[in-house]
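Here's the structure we're looking at; comments come further down.
Note that one protein chain is taken out, while the other chains of the complex remain in position.
Labels run A and B following the written order; every chain starts at residue 1.
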Amino acid sequence: MLSLLVRRTAQMLFVMAGISILVFLIFFATPGSDPASRIAGRNASPEVLAAVRHDFGLDRPLPVQYALMMQHLFITHDLTSFVNRGQRVIPEVIEAAPVTLSLVLGAAVFWVIGSIGIGVLAAATRDSVVDRLLMAAGLIGISMPVYWLGEIVNLVTQSRFHDTWLFSWVPPLGYTAFTEDPWLWFKTLLLPWMTLAILYIGLYGRVLRANLVEAMQEDYIRTARAKGLSESRILLHHALRTSLIAFVTLFGLDFGALVGGGALLTEVVFGLQGVGKLTYDALRNLDLPVIMATVMYASFFVVFANALVDITYATLDPRVRLA
Amino acid sequence: MEGALLDVRDLRVSFRTERGLLRAVDTISFRVDTHEIVGVVGESGSGKTVSLMSVMGLITDPNAVIEGSILYKGRELVGLSQRQLRSVRGSEIAMIFQDPMTALTPVYTIGWQIEEQIRAHLDLSRTQARRRAIELLGEVGIADPASAVDRFPHELSGGMRQRAFIAMALSCKPSLLIADEPTTALDVTVQAQILELLGKLRRDFGSSIIIVTHDLGVVAEIADRVMVMYAGRIVERVSKRDIFTRPWHPYTWGLHDSIPPLQGKKPHRLPSIPGSPPSLTSLPPGCAFSPRCRYRFDRCAERPALEGEEGHAAACHLSLEERARLYASRRREAP
Partner (left out) sequence: MTESPPAPSEPGQAYSGRVEPPAMGPWARALRLLAADRAAMLSLALLAMITALCLAAPLYATYVAHTDPFVSNVDGEITLRGKRVPVVQPSTEGLGLGSAPLGPTWEIGNFLLGADEQGRDIAARLLYGGRNSLLIAGASTVLCLVLAALTGLVAGFFGGFVDTVISRVLDVLWAFPIYLLAISLSIVLITKGFDIGPISISAGSLALPILIIGIVYVPYVARPIRGQVLSLKESEFVLAATALGVPAQRILLRDILPHVMTTLIVFVPLLMAINMLTESALSFLSIGVQPPDASWGTIIQDGTNLIYTRPMVAIAPGIAIVLTVLSLNLLGDGVRDALDPRSKLRLR
């Protein structure tokens, strides 16, 4: 188990290093235009351009530039936005992080609970109307752009039906910290959580159902039946436990997509000032330092979360621990 | 005749398929008494596994049709609800399967799985169940049961896994144990140990055992009586000794001949039964074995009944004298 931990951590660091190099290459080494003018933003004066060249060492060899970039990003934290006149980027990112974390972790909870519920229910009522309806709903969930769904949710809850008892509790768009007002925090995030989770509930509900149905054909299920166990115990303790393993593996992969894409779009649509919204604003303004920072920090977070998931996977599946 | 432990009468198991009705088990009858070990011999597709799975109602295919009567201790099992069957499974009748690697849930320790079985039928606390599990593992010959109980199935060797499986099956002291090819997936040396264990169980636990196998050697080792099945039908019912000294069915002769002889002249080529097992959706109208039978004649177009004497019966139209003559001439033939 310990060797697994060490190996996985080493792998995680390797990947993080690789990602940082890739980000560096994309932003600094893509042929086509001068990185300085890209970073400095539109209408940059020659002095600013010169300052950028100096700060990032653009006249020095690539490895030095890489080192300088990493320093600005992680050590000195003094990366500044040129579009927003000297605004320190890293503190901005750190300040926006709790919003994104609240969104992402809450959505993950909904995602896991929702998809396990749907998967188990669909597998238990296999081939019935309930099963078909659930799978159809899941399929539709997978096919919707999350930002579009968010806009429709807003349309319904903020505008069209806002005055009905159904949605009058929905607060106006924007974020309130948990520390300020926990109940308001919850109410603000409830709809974004569900919107973000629908895509993944649909996907994972289907995958889990397929895994469960397959697991129920296995020999050990026949044994469990021969032991005189009830069908529900067999489904929940034997089939589900074994199927959760595959579930957890996939979870790690999609968590990255959730953070990188889904969360960003959801923050934009629901007016939550998280890292995603920050990135979005930077995209509209072509504020490259901000984008570099958010991409880097978000990617690292995802890689770290994946490593955590992998280690959980090892606890769930004893066969992996010895590997 | 007093009531048997298991009395199967006219059992028929069919499956509705796209290609028609598949008769996996075609009207078989047999009984198992207490303290008996009955062997069921046949090729794959002979219906041996299906008939025994239907004893416990383990056939979950919605296209399956089960008819006939299965009396266990006088109680009719055919037609029971799943809930009623659950009280029988594991506690009265237990089953062990061919490959213990795939037949045990990979994510739980064997101790956990044995405890689960115990607590499903007996009212014991966790600690009591665990103690019982360790006891059982010791009784089936696993060394250091106290640490084995916390191992996962993949951490044990094949032989130990099968022993653990047997321990689990016996945990509620079933009166009948059905063993479906318990040694097929194991090495030959381990096979012998497992068979010895099963024999010991009959002595110590008093359970009857039905052992399914395609290997006559296994039968020779521990069975008291043997049932030979072909294409879903019983073709011969015989005692262990008679199956080797005076078998009464051409199929059994064929099974015999394919065992390499220990003494005598080394055969040029190991004889095998010509042809291949029939497709169960397109069986011939009479004797199922006739297409492959050297001795078939026109009466074989009619299905033969299982006839004979007490303790020995076969389904063949050839007269007993004829069969004795043919068998003797086979023994004299150089292979």
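Definition applied: contacts are C-beta pairs under 8 Å (C-beta built on N, C-alpha and C of every residue); 3 or more make two chains touch, one makes a residue touch a chain.
Everything quoted here is computed from the prediction, not taken from an experiment.
Only one residue in the set A:S159, A:S232 or A:T315 touches the chain that does not appear here, and it is A:S159.
Within the whole complex, the absent chain has one touching residue among A:P98, A:G117, A:P171 or A:G256, and that is A:G256.
For chain A, the residues touching the chain absent from view are 15, 18-19, 22-23, 26-27, 30-33, 38, 139-140, 142-149, 151-152, 154-155, 158-159, 203, 207, 246, 250, 256-257, 259-262, 264-265, 268, 279-280, 283-284, 286, 288, 291, 295, 298-299, 302-303, 306.
We take it that only the chains that are shown with their structure count from here on.
Separating the centre of chain A from that of chain B, both taken as means of CA atoms, is a distance of 54 Å.
Residues of chain B that touch chain A in their complex: 56, 58, 60, 82, 86-91, 94-95, 97, 99, 102-108, 116-117, 120-121, 152, 154-155, 165, 168. For chain A in complex with chain B, the touching residues are 218-220, 222-231, 237-238, 241-242, 245, 316-319, 322.
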